[in-house]
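Just passing along the structure, written as structure tokens.
One protein chain is absent from this view; the other protein chains keep their places.
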Amino acid sequence: MTRIRLLSIVALFALWEVLSLYLGEDYLPGPWLTAQVIADGIARGWLTRATWITLGEVAPAFAIAAVAGLFFGAVLGLSRLWGEIMEPLILGVYAVPKVTLYPIFLLVFKVGAASKIAFGMFHGVFPVQIIAQAAVAHIRPVYLKVARSLSLTPAQTVLHVVIPALVPALVVGLRLAFSLTFIGVILAEIFASRGGLGFLLSAADQTFDVKRVNAVIVVLAVIGVGVNLLFNLAERRVAPVRNEERQATLAA
Amino acid sequence: MSRRERNLVLARVAIVVVAVGILELLARLGTFGPTLSVPPSVMLQTLMASLADGTLVPDVVRTAIEIGLAYAIALAIGLPLGVVLWRSRPLAIAVEPYLLAYYVIPLFAFYPLFIKIFGGGIAPIVAIGVINGIGAIAMNVLVGLREIPRVQLAVARSLMLGQTQTLLHVVVPATIPQAFVGIRLGFIYSLIGVIAAEFILATAGVGYRIAYDYNNFESRSMFATILLVLIASIAANQALISIERRLQRHRRA
Partner (left out) sequence: MRVTLQGIGKSYPTQGGGTFVALENVSLEIREGEFLALIGVSGCGKSTLLELIAGLQTPTAGTIAFDGIPHVGPHPRVSVVFQEDSTFPWKTVAGNIGFGLEMRGADPKARARRVEAMIDLVGLRGFEDRYPHQLSGGMRQRVAIGRTLVLDPAILLMDEPFGALDEQTRFLLGEELLRIWRESGATVVFVTHSLHEAVQLADRIAVIAPRPGRIVRIIDNDLSRPRRESHEAERYGAMIEELRVLLGLEGNREQTRA
């Protein structure tokens, strides 16, 4: 299994190399040239600076999205009626290309970090909310029966039964939320900003600096995949379930 | 529809009406300042006008064509991809980590690359819509196929059904509910990909119009176009969800 996975990584780089040879390094710089550009970006600081700006926006956006999503998810999950009323409305908003609403954020918060944080938050809050609501609403009744038959206090029930039971779903929700927050911030930076990886990407694109474009794409991929792997590790840690059950989250 | 369901729908409609009403009132009072205070009724009028006089029509047509093309290609690649991954275990092992990481990378970052490969015009936009849609389609088809109960395939074997028969009468019907989740999400993601790409990168289309109006301080027509995108995407999603519900109806255990 590991051998196949290693081979697949090699194949990915080979494909990249072949494509770049076919299109020419002026169109698509290959892995080696891109690595050099990234090294230059780190050495001279332009890439690290942009990365820090982006992460500095993603972090608060993600934190707010997580807290707000968990809160509203829990509230709507506990009230069956309100949950049922609101769910289709929320799913409806989830289906909208949210980036088209970014101008409204710009008009409200002006160009700068605030509009990107707010938009990143808006872009990422829905999966946490939706998953938290479903998890709270569908917590296995037998767990609550055990709690009641043991005469647990409400605080004990929440702390020792409800929250541990929800953790696996919440980690999945937070993982999706991070990805979407991250993408939201990048989108916002591309559209209107003066710093960050998204800005670097659009600036490099406008000056036809494909080497930099490629370097930024690689950094975006590394951050996205890296954080995703961390969440996957956390999932494994908090939810020791069999692989088949994990399958279900693949589709989420 | 039961009485309870009807009441739920009424409650939802009431919430939307009240929210729009409050927005209308606050906008009319100018609460949000001159650029942001566009009442929903004015948005709708502006939208109708720009559709009637044809100023928005070319962009709508262009975007619709892009979404249609992107979705068709995403289906044409995503559906077989899901099947291939189901049939080939080594391939699935190799590709699965990428599928899991699929939506964590901002896919539209590949736009400059697509321009290099496909040239100008609608092709690179369509390409963004395609890659945005493929992942959800392939993943859900794969999950649906994997979740076919073993016993159903055993029944097919014990009845000595041929490959085609097994596929048509067992595999496909068993997979459709889950696969349709992917087919629905694939459309939504293609739509999001196309409009987002237009918005940040293109020089035509509905998404571009919103960006253009924003940059030129045309907040009325910007809000009108945003309204169109909201209505169209929510309506499309709603229609697909109702089909999905119908397909999953006999599954509720």
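Residue numbering begins at 1 within each chain, and the chains themselves are lettered A and B in the order written.
One rule holds for everything that comes next: a residue touches a chain if its C-beta (ideal position, glycine included) is under 8 Å from a C-beta of that chain, and two chains touch if they have at least 3 such contacts.
On a predicted model such as this, the values are computed, not experimentally measured, just so you know.
Asks: Which chains here touch the chain that is missing from view?
Replies: A
Asks: Please pick, from A:A43, A:L81, A:V146 or A:V222, the residue that touches the omitted chain in the full complex.
Replies: A:V146
Asks: Looking beyond the chains shown, say which of A:I42, A:V108, A:A165 or A:L229 touches the absent one.
Replies: Within the whole complex, the residue contacting the unshown chain is A:A165.
Asks: Residues of subunit A in contact with the chain that isn't shown?
Replies: 140, 142-143, 145-146, 148-152, 156, 160-161, 164-165, 167, 238-242
What we mean here is this: only the chains that are shown with their structure count from here on.
Asks: Would you mind pulling out the distance in Å between where the CA atoms of subunit A average out and where those of subunit B do?
Replies: Here subunit A and subunit B have centroids separated by 19 Å.
Asks: Name, in rising order, each residue of subunit A that touches subunit B in their complex.
Replies: 1, 4-5, 7-8, 11-12, 23, 27-28, 84-86, 88-89, 91-93, 95-104, 106-108, 178-179, 182-183, 186-187, 190-191, 198, 201-202, 205, 210, 213-214, 216-217, 220-221, 224-225, 227-228, 232, 247-248, 250-251
Asks: If we count contacts the way the header does, which residues on subunit B are in touch with subunit A in the complex?
Replies: 8, 11-12, 15-16, 32, 35-36, 90, 93-101, 103-106, 108-113, 116-117, 139-140, 142-143, 146-147, 178, 181-182, 188, 191-192, 195-196, 199-200, 207, 210-211, 213-214, 219, 222, 225-226, 229-230, 233-234, 236-238, 241
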